[in-house]
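Just one protein chain is left out here, and the rest sit where they should.
== chain A ==
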Amino acid sequence: MATTTKEPPSAGAAKTPRPPKKERDVQGSGRLSALLLSPTIMVLALVVGYPVIAAFRESLYKRGEVLDAQGFIVESERFVGLDNYTAIFSGENADAFWNAFYNTTFFLVVTVSLETVIGVAMALIMHQALRGRAFVRASILVPWAIPTAISGLLWRWIFQTDGVANAIIGRQILWTTDGFHAKLGIIVAETWKTAPFIGLLVLAGLQMIPREVYEAAKVDGASAFEQFRRITLPLVKPALLVAVLFRMLDALRMFDLPFVLIGPNKDSVETLTMIAWQEANNLRYGPAAAYATVLFVYIAVLAYLFVKLLGADVIGEARQQRKPSAKRKKLGKVSA
């Protein structure tokens, strides 16, 4: 309840002049905005649309691999339709694909869940007005600032046989060999690196929550846990969902960490991007593009579902609040 009464003023005030204007020049502003947006759209078409379409086109072709009598490759590139796609799902590489698909999804679910929990905890700590707040914030963000390939190297030192990880647990585990422990290594390194990202976005969300809400809750006698559950979580949800969405997209295209930390061709950590790389590296650009396209579709579907089901709003709350805000404003005036 506290949420609905407290939030509108700021949101509503900014939009007071809008509703009447909107009805008047629907067409004029539409044309103008199209004109103003056209350079952006053209740039997007060039840097986003073209590569996507070119990759899709490439995925319908296959390069010749036949040798002639002198041992030269007979150059040919033929249109194979959806063959590259059917080969992914039913050919002899299907096992590798499903394994990579499983790994990618597994990493997605496990790392993003862990990062969300740890990230929110970090944000709550960073949000407290401690004495060394600036220092704590900076130090929590350090892992995020390190390039992934470098952190992959760092963790490889930690996970090598005579490394720190084995020294701490007092047992000799061969982390970089194929097996579940390799997955575990990736999860630890990935969570370490990206939990601060969620922490940072959630912190921004926390700072938007007005103090008065908590004061009101305290007056009403809400416990700390109730405050967190009823106030903090709902109000920080938009920021949190955006953070999680970004992390999902990132986790699905995980490449450098398993590649550097564990190494290519190890089944237990092979992700979809690594298969695509492997194909491209062996000059099979058609199948590589097909893998990339499948991954693209997978990411798009997951992101769409996420946006639909949880209502994550990538560009802020403006759209959602436009309609209710008008009503609320009236209510607010009446009550005032």
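The rule is simple: contacts are C-beta pairs under 8 Å (C-beta built on N, C-alpha and C of every residue); 3 or more make two chains touch, one makes a residue touch a chain; residues count from 1.
FYI, contacts and distances are computed from a predicted model.
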Q) Any idea which of "ABC transporter substrate-binding protein", "Ethanolamine ammonia-lyase large subunit", "Multisubunit sodium/proton antiporter MrpB subunit" or "Peptidoglycan glycosyltransferase MrdB" UniProt assigns to the chain that's been left out? A) "ABC transporter substrate-binding protein"
Q: Tell me which residue among A:42, A:142 or A:174 touches the hidden chain in the full complex.
A: A:174
Q: Tell me where the left-out chain touches chain A, residue by residue.
A: 44, 47-49, 51-52, 54-55, 58, 61, 63, 65-67, 70-73, 75-77, 160-162, 172, 174-178, 245-246, 249, 252-253, 255, 263-266, 273, 276-278, 280-283, 285, 288-289, 291-293, 295-296, 299-300, 303-304, 307, 312-315, 319
